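What follows is a single structure, and I will ask about it in a moment.
Note that this complex is displayed minus one protein chain, with the remaining chains in position.
Chain naming follows the written order as A and B, and within any one chain the residues start at number 1.
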Amino acid sequence: MKIGYFPGCSLKGMARAYDESTKIVAEEFGIDLMEIEDFNCCGALEIKGSNEKLSYMLPARVMDSAKGRFNVDAVVTPCNGCYHSLLRTNEAMNENNASKGDVISFLKDVGYGTYEGDMDVRHFLELFYNEIGPEKVKSSVKKTLKGLKVASYYGCLYERPKTITKTGYKSKRDDSENPYFQDELLKATGAEVVEFHASASCCGGAHALQDESLAATLSAAVLSSAKEAGADMLVLPCPLCGAALDIKQPEIIKAHGEKAKLPVVYFTQLIGLSIGKSPKELKLSDPISNPMEVLKAKGLA
Amino acid sequence: MAENTDKMVIDGVELTGIWKEFLPSRILYEDVTTEFLDEVKKLPGGSTIVRCYQCGTCSGGCTLPDFVDKFNPRRFIDLVRRGHYDILVNENKDLVWKCVSCQRCTHRCPRGVNTQEVVRAIAKFLEDRKVFGKLTNDEAFDEIFMEEVIEDGRIDEVKIVKDFYSKTGRLKEMMSSDQIALGFKMLTSGRIKLFGGKIKDWKKVSQRLKEELQ
Partner (left out) sequence: MKTVLVIGGGVTGLKASSELAEMGYNVTLVEKEDYLGGQVAKHKYYKLAPDLRLAGEVIDPVIKAVENNSNIKVYKHSHVAAVSGNAPEFKAKIKNSKGESEENFGAIVVATGFEHFDPTVKQEYGYGRFKDVVTNAEVEEMLNPGGPTNGELKRPSDGETPKKIAIFQCVGSRDRQVGNPYCCRVGCVVSTKQAIEIKEKYPDSEVYVYYMDMRMFGRGWEELYGKAMEEYEIIFTRGRGAEVTLKNQQLSLRAEETIMDRPIQHSVDMIILAAGMAAGEGTIEAANVLGIKQNDYGFLEPKDDFVSPNESSKPGIFIAGADKGPMDIENCIVEGAAVAAKVASSLKN
(Lines give C-alpha, C1' and ligand atoms only; values in the text may rest on other atoms or scores of the structure.)
Protein backbone atom coordinates (compact mmCIF):
# COMPACT_ATOMS: atom_id res chain seq x y z
CA MET A 1 0.00 0.00 0.00
CA LYS A 2 1.38 3.37 -1.05
CA ILE A 3 0.47 6.09 1.41
CA GLY A 4 0.98 9.81 1.06
CA TYR A 5 2.56 11.30 4.16
CA PHE A 6 1.38 14.76 5.15
CA PRO A 7 3.41 15.89 8.17
CA GLY A 8 2.01 19.42 8.38
CA CYS A 9 3.83 22.58 9.41
CA SER A 10 4.41 21.72 13.06
CA LEU A 11 6.24 18.51 12.30
CA LYS A 12 8.66 20.46 10.15
CA GLY A 13 9.17 22.91 13.00
CA MET A 14 8.91 22.47 16.72
CA ALA A 15 7.56 18.95 16.57
CA ARG A 16 10.33 17.54 14.41
CA ALA A 17 10.78 14.74 16.96
CA TYR A 18 7.30 13.53 16.04
CA ASP A 19 8.14 13.70 12.33
CA GLU A 20 11.35 11.78 12.65
CA SER A 21 10.10 9.18 15.09
CA THR A 22 7.04 8.62 12.88
CA LYS A 23 9.23 7.95 9.88
CA ILE A 24 11.51 5.65 11.85
CA VAL A 25 8.64 3.64 13.25
CA ALA A 26 6.88 3.48 9.87
CA GLU A 27 9.98 2.22 8.15
CA GLU A 28 10.72 -0.33 10.83
CA PHE A 29 7.23 -1.81 10.49
CA GLY A 30 7.19 -1.70 6.71
CA ILE A 31 4.76 1.18 6.14
CA ASP A 32 5.75 2.87 2.92
CA LEU A 33 5.30 6.59 3.49
CA MET A 34 5.61 8.85 0.47
CA GLU A 35 6.10 12.37 1.73
CA ILE A 36 4.00 14.95 -0.09
CA GLU A 37 7.01 17.22 -0.42
CA ASP A 38 5.25 20.31 -1.68
CA PHE A 39 2.56 20.23 1.00
CA ASN A 40 1.08 23.46 2.26
CA CYS A 41 -0.53 24.40 5.56
CA CYS A 42 -3.93 22.77 6.10
CA GLY A 43 -5.37 26.11 7.17
CA ALA A 44 -6.06 25.01 10.71
CA LEU A 45 -8.73 26.69 12.81
CA GLU A 46 -7.71 30.16 11.79
CA ILE A 47 -8.57 29.92 8.09
CA LYS A 48 -11.71 27.96 8.94
CA GLY A 49 -12.92 30.93 10.96
CA SER A 50 -11.94 33.50 8.37
CA ASN A 51 -12.77 32.21 4.93
CA GLU A 52 -14.76 29.09 4.24
CA LYS A 53 -13.66 28.63 0.64
CA LEU A 54 -9.99 28.87 1.51
CA SER A 55 -10.49 26.47 4.38
CA TYR A 56 -11.33 23.81 1.78
CA MET A 57 -8.87 24.90 -0.90
CA LEU A 58 -5.77 24.53 1.25
CA PRO A 59 -6.38 20.93 2.35
CA ALA A 60 -7.71 20.12 -1.11
CA ARG A 61 -4.41 21.18 -2.65
CA VAL A 62 -2.55 18.78 -0.36
CA MET A 63 -4.80 15.89 -1.30
CA ASP A 64 -4.69 16.87 -4.97
CA SER A 65 -0.92 16.80 -4.93
CA ALA A 66 -0.98 13.45 -3.14
CA LYS A 67 -3.17 12.07 -5.86
CA GLY A 68 -1.89 13.90 -8.93
CA ARG A 69 1.80 13.96 -8.22
CA PHE A 70 2.38 10.98 -5.96
CA ASN A 71 -0.45 8.78 -7.15
CA VAL A 72 -1.43 7.52 -3.70
CA ASP A 73 -4.84 6.29 -2.55
CA ALA A 74 -4.53 7.41 1.04
CA VAL A 75 -3.05 10.32 2.93
CA VAL A 76 -1.85 9.85 6.47
CA THR A 77 -1.02 12.62 8.89
CA PRO A 78 0.26 12.40 12.46
CA CYS A 79 -1.32 15.76 13.34
CA ASN A 80 -4.81 15.99 14.83
CA GLY A 81 -5.28 19.45 13.34
CA CYS A 82 -4.31 18.46 9.81
CA TYR A 83 -6.40 15.32 10.15
CA HIS A 84 -9.41 17.47 11.02
CA SER A 85 -8.85 19.89 8.13
CA LEU A 86 -8.48 17.12 5.56
CA LEU A 87 -11.48 15.14 6.75
CA ARG A 88 -13.56 18.30 6.95
CA THR A 89 -12.72 19.12 3.33
CA ASN A 90 -13.57 15.59 2.21
CA GLU A 91 -16.89 15.85 3.99
CA ALA A 92 -17.73 19.24 2.49
CA MET A 93 -16.90 18.02 -1.02
CA ASN A 94 -18.96 14.87 -0.56
CA GLU A 95 -21.88 16.85 0.82
CA ASN A 96 -21.74 19.10 -2.24
CA ASN A 97 -20.84 22.19 -0.31
CA ALA A 98 -21.47 25.45 -2.15
CA SER A 99 -17.69 25.90 -2.53
CA LYS A 100 -17.15 22.57 -4.29
CA GLY A 101 -17.08 23.98 -7.82
CA ASP A 102 -14.63 26.70 -6.84
CA VAL A 103 -12.36 24.21 -5.12
CA ILE A 104 -12.29 21.99 -8.19
CA SER A 105 -11.50 24.86 -10.54
CA PHE A 106 -8.83 26.10 -8.11
CA LEU A 107 -7.14 22.71 -8.29
CA LYS A 108 -7.35 22.69 -12.06
CA ASP A 109 -5.71 26.12 -12.17
CA VAL A 110 -2.87 25.60 -9.74
CA GLY A 111 -2.61 21.88 -9.20
CA TYR A 112 -3.36 18.58 -10.87
CA GLY A 113 -7.14 18.72 -10.83
CA THR A 114 -7.38 15.16 -9.55
CA TYR A 115 -9.07 15.58 -6.17
CA GLU A 116 -12.84 15.77 -5.86
CA GLY A 117 -13.46 14.66 -2.30
CA ASP A 118 -12.44 11.04 -2.65
CA MET A 119 -9.29 10.74 -0.56
CA ASP A 120 -8.90 8.15 2.15
CA VAL A 121 -7.67 10.27 5.06
CA ARG A 122 -5.97 8.47 7.94
CA HIS A 123 -4.44 9.53 11.22
CA PHE A 124 -1.06 7.91 11.75
CA LEU A 125 -2.16 6.52 15.12
CA GLU A 126 -5.26 4.93 13.61
CA LEU A 127 -3.33 3.62 10.61
CA PHE A 128 -0.58 2.19 12.78
CA TYR A 129 -3.08 0.52 15.10
CA ASN A 130 -5.07 -1.04 12.26
CA GLU A 131 -2.29 -1.99 9.86
CA ILE A 132 0.43 -2.97 12.34
CA GLY A 133 -1.33 -3.37 15.66
CA PRO A 134 -0.31 -4.17 19.22
CA GLU A 135 0.54 -7.81 18.50
CA LYS A 136 3.24 -6.93 15.97
CA VAL A 137 4.59 -4.22 18.24
CA LYS A 138 4.77 -6.72 21.08
CA SER A 139 6.71 -9.22 19.03
CA SER A 140 9.11 -6.52 17.84
CA VAL A 141 9.99 -5.23 21.29
CA LYS A 142 13.71 -5.36 21.92
CA LYS A 143 13.80 -3.25 25.03
CA THR A 144 10.67 -3.53 27.12
CA LEU A 145 9.37 -0.34 28.70
CA LYS A 146 8.31 -2.30 31.76
CA GLY A 147 8.32 -0.13 34.83
CA LEU A 148 7.36 3.00 32.92
CA LYS A 149 3.96 4.39 33.81
CA VAL A 150 2.35 6.41 31.07
CA ALA A 151 -0.84 8.41 30.67
CA SER A 152 -2.24 8.01 27.19
CA TYR A 153 -3.67 11.30 25.95
CA TYR A 154 -5.44 11.81 22.63
CA GLY A 155 -6.57 15.42 22.44
CA CYS A 156 -9.74 16.50 20.68
CA LEU A 157 -9.61 16.34 16.93
CA TYR A 158 -8.35 12.77 16.73
CA GLU A 159 -11.83 11.47 17.52
CA ARG A 160 -14.12 14.50 17.38
CA PRO A 161 -16.37 15.59 15.80
CA LYS A 162 -17.89 12.34 14.61
CA THR A 163 -19.71 14.24 11.89
CA ILE A 164 -16.40 14.04 10.05
CA THR A 165 -14.30 11.44 11.89
CA LYS A 166 -17.22 8.94 11.73
CA THR A 167 -16.17 7.45 15.05
CA GLY A 168 -18.82 4.95 16.01
CA TYR A 169 -20.02 4.62 12.44
CA LYS A 170 -17.02 3.63 10.37
CA SER A 171 -14.86 0.61 11.11
CA LYS A 172 -11.18 1.23 11.87
CA ARG A 173 -12.05 4.34 13.85
CA ASP A 174 -11.29 4.61 17.53
CA ASP A 175 -13.98 4.96 20.21
CA SER A 176 -14.78 8.65 20.39
CA GLU A 177 -15.57 8.78 24.10
CA ASN A 178 -13.11 6.19 25.25
CA PRO A 179 -10.24 6.07 22.76
CA TYR A 180 -7.96 3.07 23.24
CA PHE A 181 -5.77 2.59 20.15
CA GLN A 182 -2.79 4.37 21.69
CA ASP A 183 -3.35 2.64 25.05
CA GLU A 184 -3.13 -0.77 23.41
CA LEU A 185 -0.01 0.12 21.43
CA LEU A 186 1.69 1.46 24.55
CA LYS A 187 0.77 -1.61 26.55
CA ALA A 188 2.43 -3.66 23.83
CA THR A 189 5.73 -1.90 24.52
CA GLY A 190 5.60 -3.16 28.08
CA ALA A 191 4.71 0.22 29.56
CA GLU A 192 1.97 0.43 32.14
CA VAL A 193 -0.92 2.62 31.00
CA VAL A 194 -2.48 4.33 33.99
CA GLU A 195 -6.21 4.90 34.36
CA PHE A 196 -6.62 8.50 33.36
CA HIS A 197 -9.98 10.16 32.88
CA ALA A 198 -8.76 13.21 30.94
CA SER A 199 -7.53 11.19 27.97
CA ALA A 200 -9.94 12.90 25.57
CA SER A 201 -10.16 16.25 27.37
CA CYS A 202 -9.06 19.47 25.76
CA CYS A 203 -5.58 20.90 26.42
CA GLY A 204 -6.71 24.37 25.33
CA GLY A 205 -3.98 24.41 22.72
CA ALA A 206 -6.15 26.11 20.14
CA HIS A 207 -5.97 29.22 22.29
CA ALA A 208 -2.41 28.79 23.53
CA LEU A 209 -1.48 32.22 22.25
CA GLN A 210 -4.78 34.07 22.11
CA ASP A 211 -5.95 33.26 25.61
CA GLU A 212 -2.89 32.09 27.48
CA SER A 213 -4.28 31.88 30.97
CA LEU A 214 -7.31 29.81 29.99
CA ALA A 215 -5.16 27.55 27.81
CA ALA A 216 -2.74 27.10 30.71
CA THR A 217 -5.60 26.22 33.05
CA LEU A 218 -6.90 23.55 30.68
CA SER A 219 -3.41 22.19 30.08
CA ALA A 220 -2.71 22.11 33.80
CA ALA A 221 -5.90 20.11 34.34
CA VAL A 222 -4.73 17.49 31.84
CA LEU A 223 -1.16 17.33 33.15
CA SER A 224 -2.08 17.23 36.81
CA SER A 225 -4.74 14.61 36.35
CA ALA A 226 -2.17 12.43 34.55
CA LYS A 227 0.30 13.01 37.32
CA GLU A 228 -2.28 12.24 40.00
CA ALA A 229 -3.00 8.99 38.21
CA GLY A 230 0.61 8.07 38.83
CA ALA A 231 2.02 8.60 35.34
CA ASP A 232 5.73 9.15 34.76
CA MET A 233 4.95 10.82 31.47
CA LEU A 234 2.16 11.86 29.16
CA VAL A 235 2.08 10.31 25.70
CA LEU A 236 0.22 11.88 22.79
CA PRO A 237 -0.39 11.74 19.05
CA CYS A 238 -0.70 15.48 18.25
CA PRO A 239 1.91 18.22 17.73
CA LEU A 240 -0.54 20.96 18.72
CA CYS A 241 -1.23 19.31 22.07
CA GLY A 242 2.53 18.82 22.20
CA ALA A 243 3.11 22.54 21.83
CA ALA A 244 0.51 23.36 24.47
CA LEU A 245 1.53 20.74 27.01
CA ASP A 246 5.28 20.61 26.47
CA ILE A 247 6.62 23.88 25.08
CA LYS A 248 4.23 25.88 27.23
CA GLN A 249 4.86 23.75 30.30
CA PRO A 250 7.27 26.16 32.02
CA GLU A 251 4.56 28.85 31.90
CA ILE A 252 1.91 26.38 33.05
CA ILE A 253 4.02 25.38 36.02
CA LYS A 254 4.57 29.01 36.86
CA ALA A 255 0.81 29.60 37.02
CA HIS A 256 -0.34 26.29 38.45
CA GLY A 257 2.58 24.81 40.29
CA GLU A 258 4.57 21.59 40.23
CA LYS A 259 1.44 19.45 40.00
CA ALA A 260 1.50 20.27 36.29
CA LYS A 261 5.11 19.20 35.81
CA LEU A 262 5.21 16.07 33.69
CA PRO A 263 7.34 14.93 30.76
CA VAL A 264 5.49 14.83 27.44
CA VAL A 265 6.43 12.59 24.51
CA TYR A 266 4.92 11.40 21.23
CA PHE A 267 3.72 7.81 21.05
CA THR A 268 6.03 7.12 18.13
CA GLN A 269 9.01 8.01 20.29
CA LEU A 270 8.13 5.38 22.88
CA ILE A 271 7.34 2.73 20.29
CA GLY A 272 10.68 3.51 18.65
CA LEU A 273 12.44 3.19 21.99
CA SER A 274 10.85 -0.17 22.68
CA ILE A 275 12.00 -1.60 19.36
CA GLY A 276 15.58 -0.66 20.10
CA LYS A 277 15.96 2.74 18.47
CA SER A 278 18.23 5.17 20.29
CA PRO A 279 16.87 8.16 22.24
CA LYS A 280 19.05 10.30 20.03
CA GLU A 281 17.47 9.26 16.73
CA LEU A 282 14.05 9.54 18.35
CA LYS A 283 14.93 13.03 19.56
CA LEU A 284 13.90 12.26 23.10
CA SER A 285 15.96 15.22 24.27
CA ASP A 286 13.75 17.61 22.35
CA PRO A 287 10.85 18.03 24.78
CA ILE A 288 11.19 20.98 27.12
CA SER A 289 9.54 18.82 29.76
CA ASN A 290 12.63 16.59 29.86
CA PRO A 291 11.51 12.98 29.48
CA MET A 292 15.16 11.83 29.40
CA GLU A 293 15.48 12.27 33.13
CA VAL A 294 12.83 9.71 33.98
CA LEU A 295 13.86 7.42 31.13
CA LYS A 296 17.40 7.40 32.46
CA ALA A 297 16.25 6.83 36.00
CA LYS A 298 14.29 3.79 34.81
CA GLY A 299 17.25 2.51 32.84
CA LEU A 300 15.45 2.99 29.56
CA ALA A 301 17.81 5.55 28.07
CA MET B 1 -42.44 53.94 34.43
CA ALA B 2 -43.81 57.00 36.15
CA GLU B 3 -47.26 56.81 34.59
CA ASN B 4 -48.03 53.50 36.24
CA THR B 5 -48.57 54.47 39.82
CA ASP B 6 -51.25 51.93 40.71
CA LYS B 7 -50.63 50.39 44.03
CA MET B 8 -48.66 47.13 43.70
CA VAL B 9 -48.05 44.97 46.75
CA ILE B 10 -46.03 41.77 46.68
CA ASP B 11 -45.60 39.67 49.81
CA GLY B 12 -46.87 42.54 51.87
CA VAL B 13 -44.30 44.98 50.52
CA GLU B 14 -45.47 47.93 48.54
CA LEU B 15 -43.40 48.22 45.42
CA THR B 16 -45.00 51.20 43.78
CA GLY B 17 -43.95 54.78 43.82
CA ILE B 18 -40.38 55.53 44.56
CA TRP B 19 -39.43 51.92 45.35
CA LYS B 20 -40.32 50.82 41.89
CA GLU B 21 -37.56 52.96 40.46
CA PHE B 22 -35.00 50.76 42.23
CA LEU B 23 -36.22 47.53 40.70
CA PRO B 24 -34.90 46.73 37.26
CA SER B 25 -37.65 45.31 35.08
CA ARG B 26 -37.49 41.54 34.62
CA ILE B 27 -39.72 41.76 31.60
CA LEU B 28 -38.00 40.78 28.40
CA TYR B 29 -39.34 42.97 25.65
CA GLU B 30 -39.45 40.45 22.88
CA ASP B 31 -38.97 42.20 19.62
CA VAL B 32 -37.75 39.44 17.40
CA THR B 33 -35.53 40.47 14.57
CA THR B 34 -33.73 38.10 12.26
CA GLU B 35 -31.21 40.71 11.23
CA PHE B 36 -28.45 39.24 13.37
CA LEU B 37 -29.31 35.68 12.49
CA ASP B 38 -29.09 36.52 8.80
CA GLU B 39 -25.69 38.05 9.34
CA VAL B 40 -24.28 35.13 11.36
CA LYS B 41 -25.67 32.65 8.84
CA LYS B 42 -23.51 34.17 6.13
CA LEU B 43 -20.26 34.12 8.12
CA PRO B 44 -17.82 31.22 7.71
CA GLY B 45 -19.22 28.22 9.55
CA GLY B 46 -22.40 30.03 10.57
CA SER B 47 -24.93 28.42 8.25
CA THR B 48 -26.05 25.57 10.51
CA ILE B 49 -27.19 27.91 13.28
CA VAL B 50 -30.76 27.60 11.95
CA ARG B 51 -30.89 23.91 12.82
CA CYS B 52 -30.64 24.41 16.58
CA TYR B 53 -33.58 23.22 18.70
CA GLN B 54 -32.16 24.32 22.04
CA CYS B 55 -31.76 20.90 23.62
CA GLY B 56 -28.63 21.79 25.59
CA THR B 57 -26.48 18.87 24.45
CA CYS B 58 -23.69 21.28 23.48
CA SER B 59 -23.70 23.24 26.70
CA GLY B 60 -24.30 20.15 28.84
CA GLY B 61 -21.09 18.50 27.67
CA CYS B 62 -19.08 21.66 27.01
CA THR B 63 -15.49 21.79 28.25
CA LEU B 64 -15.63 25.41 29.31
CA PRO B 65 -18.24 25.87 32.08
CA ASP B 66 -15.82 24.17 34.47
CA PHE B 67 -13.38 26.99 33.76
CA VAL B 68 -15.40 29.89 32.35
CA ASP B 69 -18.57 30.52 34.28
CA LYS B 70 -21.68 31.11 32.14
CA PHE B 71 -20.13 30.01 28.87
CA ASN B 72 -23.13 28.55 27.06
CA PRO B 73 -23.19 27.88 23.30
CA ARG B 74 -26.91 27.07 23.33
CA ARG B 75 -27.67 30.45 24.83
CA PHE B 76 -25.42 32.34 22.38
CA ILE B 77 -27.35 30.72 19.54
CA ASP B 78 -30.69 31.52 21.15
CA LEU B 79 -29.79 35.17 21.62
CA VAL B 80 -28.72 35.52 18.00
CA ARG B 81 -31.78 33.75 16.70
CA ARG B 82 -34.14 35.89 18.68
CA GLY B 83 -32.23 39.07 18.01
CA HIS B 84 -31.36 39.90 21.63
CA TYR B 85 -28.31 41.81 20.57
CA ASP B 86 -27.98 43.82 23.77
CA ILE B 87 -27.90 40.75 25.99
CA LEU B 88 -25.44 39.11 23.64
CA VAL B 89 -23.12 42.08 23.81
CA ASN B 90 -23.56 43.08 27.43
CA GLU B 91 -23.51 39.66 29.03
CA ASN B 92 -21.75 37.41 26.57
CA LYS B 93 -19.22 39.24 24.50
CA ASP B 94 -16.36 38.30 26.80
CA LEU B 95 -17.47 34.67 26.79
CA VAL B 96 -18.17 33.82 23.16
CA TRP B 97 -14.60 34.03 21.95
CA LYS B 98 -13.33 31.81 24.77
CA CYS B 99 -14.26 28.60 22.91
CA VAL B 100 -11.25 26.26 22.70
CA SER B 101 -12.58 24.22 19.76
CA CYS B 102 -12.66 20.90 21.60
CA GLN B 103 -15.56 19.89 19.33
CA ARG B 104 -17.58 18.11 22.00
CA CYS B 105 -20.58 20.20 20.92
CA THR B 106 -20.40 19.57 17.19
CA HIS B 107 -19.56 15.94 17.92
CA ARG B 108 -22.77 15.31 19.79
CA CYS B 109 -25.28 17.75 18.35
CA PRO B 110 -28.36 15.75 17.38
CA ARG B 111 -29.40 18.38 14.87
CA GLY B 112 -26.16 18.55 12.94
CA VAL B 113 -25.37 22.09 14.05
CA ASN B 114 -21.66 22.70 13.55
CA THR B 115 -21.68 24.29 16.97
CA GLN B 116 -17.99 25.09 17.27
CA GLU B 117 -18.00 26.88 13.93
CA VAL B 118 -21.26 28.64 14.75
CA VAL B 119 -19.82 29.92 18.04
CA ARG B 120 -16.78 31.16 16.15
CA ALA B 121 -19.09 32.84 13.63
CA ILE B 122 -20.95 34.58 16.47
CA ALA B 123 -17.62 35.81 17.86
CA LYS B 124 -16.69 37.03 14.41
CA PHE B 125 -20.06 38.74 14.11
CA LEU B 126 -19.27 40.65 17.30
CA GLU B 127 -15.76 41.41 16.09
CA ASP B 128 -17.14 42.76 12.82
CA ARG B 129 -19.46 45.01 14.80
CA LYS B 130 -16.47 46.31 16.74
CA VAL B 131 -17.98 45.61 20.14
CA PHE B 132 -14.60 44.85 21.67
CA GLY B 133 -13.25 48.33 21.04
CA LYS B 134 -9.93 46.92 19.90
CA LEU B 135 -8.41 44.25 17.76
CA THR B 136 -9.00 40.99 19.61
CA ASN B 137 -6.30 38.38 19.98
CA ASP B 138 -8.30 36.04 17.79
CA GLU B 139 -8.68 38.62 15.05
CA ALA B 140 -5.00 39.48 15.22
CA PHE B 141 -3.92 35.86 15.11
CA ASP B 142 -6.33 34.96 12.31
CA GLU B 143 -5.12 37.88 10.23
CA ILE B 144 -1.45 37.04 10.62
CA PHE B 145 -2.14 33.40 10.02
CA MET B 146 -4.01 34.16 6.80
CA GLU B 147 -1.25 36.47 5.58
CA GLU B 148 1.51 34.00 6.28
CA VAL B 149 -0.26 31.02 4.82
CA ILE B 150 -1.03 32.87 1.63
CA GLU B 151 2.46 34.31 1.38
CA ASP B 152 4.57 31.26 2.23
CA GLY B 153 2.15 28.35 2.05
CA ARG B 154 3.32 27.10 5.40
CA ILE B 155 3.38 28.38 8.94
CA ASP B 156 6.65 29.10 10.58
CA GLU B 157 5.89 28.84 14.27
CA VAL B 158 8.58 31.25 15.42
CA LYS B 159 7.65 33.87 12.88
CA ILE B 160 3.96 33.67 13.67
CA VAL B 161 4.51 33.93 17.40
CA LYS B 162 6.80 36.91 16.93
CA ASP B 163 4.36 38.63 14.56
CA PHE B 164 1.45 37.92 16.89
CA TYR B 165 3.18 39.46 19.89
CA SER B 166 4.21 42.38 17.77
CA LYS B 167 0.72 42.95 16.38
CA THR B 168 -0.87 42.80 19.83
CA GLY B 169 1.78 45.10 21.27
CA ARG B 170 3.35 42.51 23.54
CA LEU B 171 6.72 42.08 21.93
CA LYS B 172 8.33 42.96 25.25
CA GLU B 173 6.82 39.88 26.86
CA MET B 174 8.39 37.76 24.22
CA MET B 175 11.73 39.20 25.15
CA SER B 176 11.43 38.08 28.75
CA SER B 177 14.34 36.03 30.02
CA ASP B 178 12.18 32.87 30.23
CA GLN B 179 11.12 33.13 26.63
CA ILE B 180 14.64 33.84 25.44
CA ALA B 181 15.99 30.85 27.34
CA LEU B 182 13.29 28.68 25.79
CA GLY B 183 14.06 30.03 22.33
CA PHE B 184 17.76 29.42 22.82
CA LYS B 185 17.18 25.82 23.86
CA MET B 186 15.03 25.18 20.82
CA LEU B 187 17.42 26.94 18.49
CA THR B 188 20.47 25.01 19.67
CA SER B 189 18.59 21.72 19.58
CA GLY B 190 17.55 22.45 16.03
CA ARG B 191 13.82 22.66 16.69
CA ILE B 192 13.78 26.20 15.40
CA LYS B 193 15.06 26.72 11.92
CA LEU B 194 15.83 30.27 10.97
CA PHE B 195 15.19 29.64 7.32
CA GLY B 196 12.06 27.61 6.79
CA GLY B 197 11.45 25.44 3.74
CA LYS B 198 9.79 27.02 0.74
CA ILE B 199 7.24 25.35 -1.49
CA LYS B 200 8.15 25.16 -5.14
CA ASP B 201 5.76 27.08 -7.40
CA TRP B 202 3.87 28.50 -4.42
CA LYS B 203 3.79 31.96 -6.02
CA LYS B 204 1.18 30.86 -8.52
CA VAL B 205 -0.99 29.36 -5.78
CA SER B 206 -0.49 32.40 -3.62
CA GLN B 207 -1.65 34.67 -6.42
CA ARG B 208 -4.72 32.56 -6.98
CA LEU B 209 -5.60 32.54 -3.26
CA LYS B 210 -5.27 36.31 -3.14
CA GLU B 211 -7.81 36.55 -5.95
CA GLU B 212 -10.20 34.39 -3.92
CA LEU B 213 -9.99 36.84 -1.05
CA GLN B 214 -11.02 39.81 -3.17
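Just so it is clear, a contact is a pair of C-beta atoms (placed from the backbone, for glycine too) under 8 Å apart; a residue touches a chain by one contact, two chains touch by 3 or more.
Computed from a predicted structure; not experimentally measured.
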item	value
Per the touch definition above, residue among A:N71, A:N96 or A:N178 touching the missing chain	A:N178
Candidates B:C55, B:M175 or B:L213 - the one touching the absent chain	B:C55
Footprint left on subunit B by the chain that the document does not show	51, 53-62, 65, 70, 72, 74-75, 104, 107-112
Interface with the undisplayed chain - residues on subunit A	162-163, 167-169, 175-178, 197
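Everything that follows uses one rule, which is that only the chains that are shown with their structure count from here on.
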item	value
In the complex with subunit A, residue positions of subunit B that touch it	44-45, 63, 67-68, 97-98, 100-104, 106-107, 112, 114, 116-117, 120-121, 124, 136-138, 141-143, 145-146, 149, 153-158, 161, 164, 178, 182, 185-186, 189-193, 196-197, 199-202, 204-205, 208-209, 212-213
Subunit B partner contacts - residues on subunit A that touch it in the complex	9-10, 12-14, 16-17, 38-41, 43-55, 57-58, 61, 102, 106, 109-111, 156-157, 160-163, 176, 201-202, 204-207, 209-211, 214-215, 217-218, 221, 243, 247, 250-251, 285-286, 288
